[in-house]
Each structure stands twice: as C-alpha cells, then as structure tokens.
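The structure appears right after this line, and notes come after that.
Note that one protein chain of the assembly has been removed; the remaining protein chains are unaltered in position.
Here is subunit A:
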Amino acid sequence: MARLKFLCDSDRCIECNACVTACKNEHEVPWGINRRRVVTLNDGRPGERSISMACMHCTDAPCAAVCPVSCFYGTADALVLHDKDLCIGCGYCFYACPFGAPQYPRIGNFGGRGKMDKCTYCAGGPQQDNTPVEYLQYGSNRIAEGKLPLCAEMCSTKALLAGDGDIIASIYRERVQQRGYGSGAWGWRTAYKQELSA
C-alpha cells in the first residue's frame, strides 16, 4: 500500500489559488470553510514564498490523539479521515493540529461548533463509497475512483504534488537537482517527522 502525502514545492507556487478553488468546487465545501488555503510568507519582501496547505495526513496524527470521542480512523493508504456522525464539535482537534486543518461550520456560536470538516485527500468518509450521503458530508471520493486529489491535479505550476510519499519526494529531489535550489518540503518535519533534503 502507498503512503499518501502532500508536498508543496514553494519555489513553484505562484499563489494562484487554483487548488483552493478546485477543492471548494469539487466538494461543494460550504461558505466560510477552506479545506485548503495558500499562505504567503514574507509577503512583498525578499524571500517571499507561498505554500498551499491543508491537512497533511500526519503520521501519529495529533487530532486523532486528542479527540474525546475518537472519531478519526486511518486508511490503508495512511490517510487520516474522520466520522462526522461521531464528532461532537469540541474543537480539540483544531487546538492540536499543527496546520490549522480542522474547520467548523459555526465557530463562535454558543454551544457546539457543528461537525468538524477537513481535507479528506479526496477520499470521502466512512460511508459507502461515492454515495449521495458520502458526498453530502465529505465531498467526492476520487481515491475510490482511482484518481488523485483534485487540488494537486489542478495546480497550474505543478507545485502541489499528491501521491505516494516516496514518489513525490523523488520528483521533488529531481527538480531541486535540475534547477539547483529548493526550500524543502514544508510541513514534512512536523507531519511525518521526516526531512526532505535535496
């Protein structure tokens, strides 16, 4: 089985937000929730770079460790998915997640925040694959159709890579060798306890 990961080559990302738009459209993500976002470091200053960030599907995922109802589960491809029917909207996964991936439909309201929503790696949820119920709760399930996440597919500069960790790491290394520079894989140290040096 593969170990699916994301890798954003921040020397290529031009902050066009195609990945963000693709994700919102593919899964009909509600207003106010962004499963993926593009963060620009040093905006307008030397060394500016943009990184497309979503759930990294961590190894030893912090969100799963703190959930008081234990609604996360791992897939055979090492994705970190969750069951919205079990979530109580306590917000703990959001406190623990290093990448700010979990989102809530009703942040700031009294009482529950609603069911947590986050990037599924286009792999849906625990419901039957590609059923209307699954689509309503989690969006489309491209993995079950044998496809990779749409954000990476749509990336205009192929900065965002999705796929087996070893394969995308070797693609990235090859790029860095060809062009002679690269700032490394953002989030990999935090998410996978792995450093990607070229």
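Just so we're on the same page, contacts are C-beta pairs under 8 Å (C-beta built on N, C-alpha and C of every residue); 3 or more make two chains touch, one makes a residue touch a chain; residues count from 1.
Just so we're on the same page, contacts and distances are computed from a predicted model.
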**Study point:** Protein name, per the UniProt record, of whichever chain is missing from view ("Formate dehydrogenase subunit gamma", "Putative ABC transport system permease protein", "Cytochrome P450" or "FAD/NAD(P)-binding oxidoreductase")
**Key:** "Formate dehydrogenase subunit gamma"
Revision key, fill the gap. Out of A:99, A:121 or A:138, only one touches the absent chain, namely A:99
Review point. Given the contact definition stated above, which residue among A:70, A:128 or A:170 touches the chain not shown here?
Key: A:70
Review point. If the missing chain were put back, which residues of subunit A would it touch?
Key: 10-11, 15, 17, 20, 32, 34, 37-43, 47, 49-51, 53, 62, 65-71, 83, 85-88, 90-92, 94-100, 107-113, 179-181, 183-190, 195-197
